[in-house]
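Here the complex is missing a single protein chain, while all its other protein chains stay put.
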Amino acid sequence: MKKRIIVIGGGVAGMQTALRLAEQGVEPVIVEKEPELGGKLRGWHVLFPSFTPAEEVLTALRRRVNESGIEVLTSAEVVGLEPRSVRLADGRELHGDSVVVATGFTLFDASIKEEYGYGIYDNVLTSADLERMFNEGRVARADGTAPRRIAFLHCVGSRDEKVCQQHCSKVCCITGVKQAMEMKKLFPEADVFNFYMDIRMFGPGYEEMYREAQQKYNIHFVRGRISEAAPTIDGRVQIKAEDTLTGRPLRMSVDMLVLLIGMRANDDNARLAEGAGLNRASSGFMAPRDLFLGNVCSNVGGIFYAGAVTAPKSIGETLNEATAAADAAAKYAEA
Amino acid sequence: MMKRRSWQEYQKEIADDRYYYARSCIRQNFFPGSEKAFIDILQNDLGKELLDDPKHSSCTGIGYHSDIVPLETIMTVVARQFSLMNEAGYENFVTSCITSFGIYCEVLSTWNEFPETEEKTRENLLKATGREFRKPASLAHTSDVMFHFRDQIAARAKHRLVNAVTGEPLKVVEHIGCHYAKIFPKSGIGGSEFPYVLAGMIESWGGEVVDYPERRHCCGFGFRNYLVQANRGYSIANSHKKLESMAPYKPDFIVANCPGCAMFLDKWQYTIAEMEGTTYGQNGHGIPVLTYEEMAGLVLGYDPWALGLQMHQVDVEPLLDKMGIEYDPAAKYLGRNGKYIGKPASAVVNCCPTDTIYDIRE
Amino acid sequence: MTFYAPFCLPFILGAALMFLIVAWKWGKWLWLLPHEDKMRILRGLPTRRTVAAIGEVVSESLLHRRIFRVNPLLGYMHMSLAFGWFLLILTGWIETVAHIGFRYVPLQGHVFFKYFATGLEHKPVFDFLMDLFLLFVLSGVALAWGKRFYSRAMGMHRTTKHVLGDRIALSALWFIFPARLLAESTTCALYGGGSFLTGSLGGWMAEHIGVMPLMTLESVAWWFYSSCLGLFFVALPFSRYMHIFTEIPLIFLRRYGVRSSEKESSYDRFQVEACSRCGICIDPCQLQSVLGINDVQSVYFLRDRRYGHLRLQVADNCLMCGRCVERCPVNIDLNTLRLNSRDRMRNVPDERRYGYFKGLDRSSGEGKVGYFAGCMTLLTPRTLTAMSTIFEAAGEEVWWADREGGVCCGRPLKLAGETDSARKMMKYNADLFRKHGITTLVTSCPICLKVFREDYDLPGVEVLHHSEYILRLIRAGRLTPERGTTRFTYHDPCELGRGSGIYDEPRAVIEAVGQLLEPASTRENALCCGSSVANTAISDGQQVQIARAVAGELEATGADVIVTACPLCKKAIGRGTKGEVRDLAEIVAGALK
Amino acid sequence: MAAIHFGYTISKPRAIDLDRNNLRKSDEILREMPELQTCIGCGACTAICTAGNLTSFNFRKVHTLVRRGEYQGAYEEMNKCMLCGKCRLVCPRGINTRGVVMLIKRKLGDF
Partner (left out) sequence: MGKYFDMLMEDVRMREGLHACMNCGVCTGVCPAAEFYNYDPRQIVSIVQTRDDDAIEALLKSDTIWYCGECMSCRPRCPRGNTPGYVIQALRTLSQKLGFFVESEKGRQQLALKRIIGENILRTGYCLVPRLIKPELHPEQGTVWQWIYDNDREVYGQFSPVYMRHGAGALRRIDEESLDEIRRIFDVSGGSEMFETIEKHSDRKAREMGYEEGADQQYMMDVFCNNSNEHY
């Protein structure tokens, strides 16, 4: 009799976990609350640093899940879990030999950072909005005109005590660089400014990409967090910041302000954690058993983590971690 | 209409009745009519109970923010105010001044955060005055109270903030005193980024709020930066910056909930006009600046001169005309009982040549 | 005899024009010389310097001794053209005299003597000599043609890219001697005479060509010969061939002690126009050999400067390593010319600049020996520590002039052309040195060393590079380093070697601590590390490229450790190799017991 | 005007206003030396700077201001530099800092 492992979440992490489990001869079941698989990768345009279309990765994963005959429950929300069972919102209860939690993260709601006027001022968008625009093939200001000056703001909803987001979301820096380059490709005449506090280029090829953005694309990097955004009479956005490297306030109006929103822990992490006796980090993300030898394990035997449920991660890292989580879960189930 | 819905997330308890009223140094100096109007509106129009206690004093906030009054001292002064309120049997503290409002918020918060400071304050107060105190049940700025009753006032409105001729809503620039919500965003209606306290009144009474790039910028008072003459370049420059930023929107008037801001936005228009010849209003004069009490008073049909609008440097008559308010131009600069006491000299910023009006009475 | 024929006209006009222009140029340049230089010339005239100058003119302008050193074949080519032509002129003159005695003969009479002398008795000796010299010159022309197609045979990898005017003059020059051969041969064919060359060719022509065509040919040939000469003469003052004449006064002026300086002077014109654009400076240039930059070398710099279209980018893009200076057959002071061009283009006197130097003194300690580490040495703390160890071991009391940071020596700024401002730094430092009463000034930085020696006014203070200083300590027995078995190779810093002539001292010091292996390019030919402060045009990547090439040569010696005596070279080479790079002081300090 | 003696004047804003600043010169400079744009603001140049250790001269600040179109005073500031070249040796992005100094001075000599 095959062992059965429940994978909560059908995003990149969940799909990869399930694939790996199937490969190991275990029977996985994916529980996804959305009507389709894909998670946050849906709606993303291209992935850093290679500009690989997100659709490519997503399609491959979905096809393989399909081909492997993995059982997938969609539109199924998990409300409680134990090492050997998962309770769904509709009252159903699934049983297995262990559980992998791959519920990912929630995108930060930029309107909470009121000073930037997201949702209030036209032409203030988020990085996710911009990806959607790229996908739709229509990148323009609210009035349909092409932007001539674009500002990107790093760390929106990251490293910010005011919105209870102390952590660094890790991937926004490189996303900001990537999107700035994409904008510059679309609008070569536009001036692009990236406002940052630190540029955290942690991955392979990222720093090189940053340098290319500076030298080849002439993207301006200004070290300073934007203090506030305000509307101008001609429908643009006035931003204020300090150019900290010169120690002087800086202001300018831009046609488009893109907020590079960070990753937030899912709100229901708290409930799931409480029900199952799982530890959470102060950031709200799930806390692995330990950060070195047990980073895909939870503090409860039989419950494992894959992907951004424990901390912000890139797609590549998530895929690796999913494989590791699957192996750990399978080993547990077999024992 | 601004898409500012977020104000609803910042709500605070505002008492419905029985207020202990603390006056403002600046407001009673420059807008004594506004304080009178506030009391009148509450007591006469809305039938509320309010105590104007002769024993209360300044909170000494201007001294505190000029850094000559220590934190311990101002805490004790604040404690004395609370003690007076307790003594009078009230528990809803309302203050007319934004600096004071900030001070009360800060002191309460400090006592909360650092309980040893509250102990020390009690000790000091007892030692100095033999008094004890209880903290108020609620603390509000008087503009909060006015906001609280904005719909009742709208129901009694004699005039609305619309152009009486065209029926178009008046374009209003609202200016919120920095210490209203920037120190404690949760203590202000609408928070610090999109405060709704004035916008709510304006919208209830038919006006349209103008959002402009420097909306959140300080008026430039900056305490020592105005109080010491050598520093006033800073003070005027900040108002200048705001005025330059709002002028393209052609606002019909400015309203402020902070007495200092209202005074500065008014007086600096005069100074800028004298220095550079620049005026920001239409037809070459200034933009009228009102306090929210004056705005409410006009809406309720109070006589402009009874509200003290003659004490403004920038003439308010164009606004009164737009709103269709009837007034006696000749009565503007009269003393008590219609006594003729002379008139101010005309200035660049003024639109109404005072000569033609007053010489009749002379 | 009239000594005139219509075909002489191009020659006469060309020659007249040439002499007028050359005289005008020289006159003007001499007139514009600073007073001191004029006095130098006047004082020098009646001395042995004049004789020496004449000797140098013969050996360089005629025999081209220095080019022989570069490559014998190249030397022969230049010599055959210059000396051969000179011999033709000289012998031609003697021939004239031999025929008609000492009487006035117009210039064309000498030059076209063969044409006019048909009625005279033949003198086979002269015929033979003239043919011999003509052959000599023609061999040079043939080589010059050959060099166009295969320059490597003459040791040149790259030759100069010439401008149009030069090409015209060059073509005229190439045709002068074949034309002369043809003209004289036709005359010989018609009237007899000539020797093994013209005589034989004339004989052959007489046999195969009829008299009438031959007469036409003679007329055409002489016209052609005269025209080539005329054209060449007209082009000469405006082309690179101006060097033929200009090198001569240059040699005299130089012998009299006239020099270029950081400010342009009319003496520079002699130097600039003495450049033959031979292109010998191109090959040693590492910007060319490593980076492939081929429009900034001295030959192009001088050309652009001469014609007044020098751009700052060209003036700036030079390492001033001096490798080309070593090779220049005319001995032009290329670095100084480059420097004063930069000065003209960039120097802005500003009285208030560097006002902040006032009252500044961050030095520490006391002693007769002052040690000025130099900015770059402050970035190589190992060198600094090593020097400290050495001073201590030698029991020297040292005044540290800039350990806490001092004012730059001024040379980098000077090299960039801001010479007036650089003087302020020099004055500041010199005052500081004087104030502390030192008698010896030691520096670890050859850049500082050069400026201390050349531009600082430090009477009573001996300026030493640390290599010289360390050698002295060793020789005096104050330092006793242990000689080990480590094999070192030594990189000559430009400013120390070619710049200051210090080659032996560092080598002696290395020999005292280990074995020394010489790289392929060494001493005067040593390569530049590529990070020279004189160059502000090349990028970081290009600097590294040069450093790699240099390090490659040093590594090829098989040495364990690369040693140099300049902090900048050390940093630069360190970026080009994975091997160990040490300053001289470090290896000495390491070898102390 | 100015009949009244106020004893002060309206202070001039100090903020870098990119709507007002003319970036033409800055663009020219970046075109001639695109590597300047790769500055990561680490400040190594400023930390090592001989002139910067003696005065308020801050190379990073000056070239950053120039890139923002703030040319006023840049020439005078750059004139404090001694061109010793230490900054070039420490720059992690290998920017030709001495070239930058001279380029800025050349382009902004008239400011």
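Letters A, B, C and D mark the chains as written, and numbering starts fresh at 1 in each.
Just so it is clear, contacts are C-beta pairs under 8 Å (C-beta built on N, C-alpha and C of every residue); 3 or more make two chains touch, one makes a residue touch a chain.
Note that this is a predicted model, so its numbers are computed, not measured.
Across the complete structure, the visible chains that the omitted chain touches are A, B, D. For the options B:Y20, B:Y90, B:F133 or B:F221, the residue in contact with the chain missing from this view is B:F221.
Of the listed residues B:T73, B:S138, B:N163 or B:Q282, the one in contact with the hidden chain in the full complex is B:T73. Not every partner is drawn; the one left out touches chain B at residues 23, 25-26, 28-29, 32-33, 35-36, 52-58, 60-63, 65-73, 75-77, 80, 102, 110, 113-114, 117, 124-125, 127-129, 131, 178-179, 181-183, 185, 192-193, 216-218, 220-225, 227-238, 241, 267-268, 270-271, 306, 308, 310-313, 333, 335-336, 339, 341-347, 349-350. The chain not shown here touches chain D at positions 4-8, 11-15. Where chain A meets the omitted chain, the residues involved are 115, 155, 159-162, 197, 223-228, 240-244, 247-250.
The criterion applied here is as follows: only the chains that are shown with their structure count from here on.
Centres computed as Cα averages put chain A at a distance of 46 Å from chain B.
Note on chain placement: the centre of chain A and the centre of chain C lie 65 Å apart, centres being C-alpha means. Counting only residues that touch two or more partner chains, chain B has none. Contact with two or more other chains is made by residues 35 of chain D.
Against chain A, in their complex, chain B makes its touches with residues 2-4, 6, 191, 193-194, 211-216, 248-249. Residues of chain A that touch chain D in their complex: 199, 211, 214-216, 218, 220-221, 223, 240, 243, 245-253. The part of chain B that touches chain D in the complex is made up of residues 229-234, 236-237, 240-241, 271-272, 274-277, 348.
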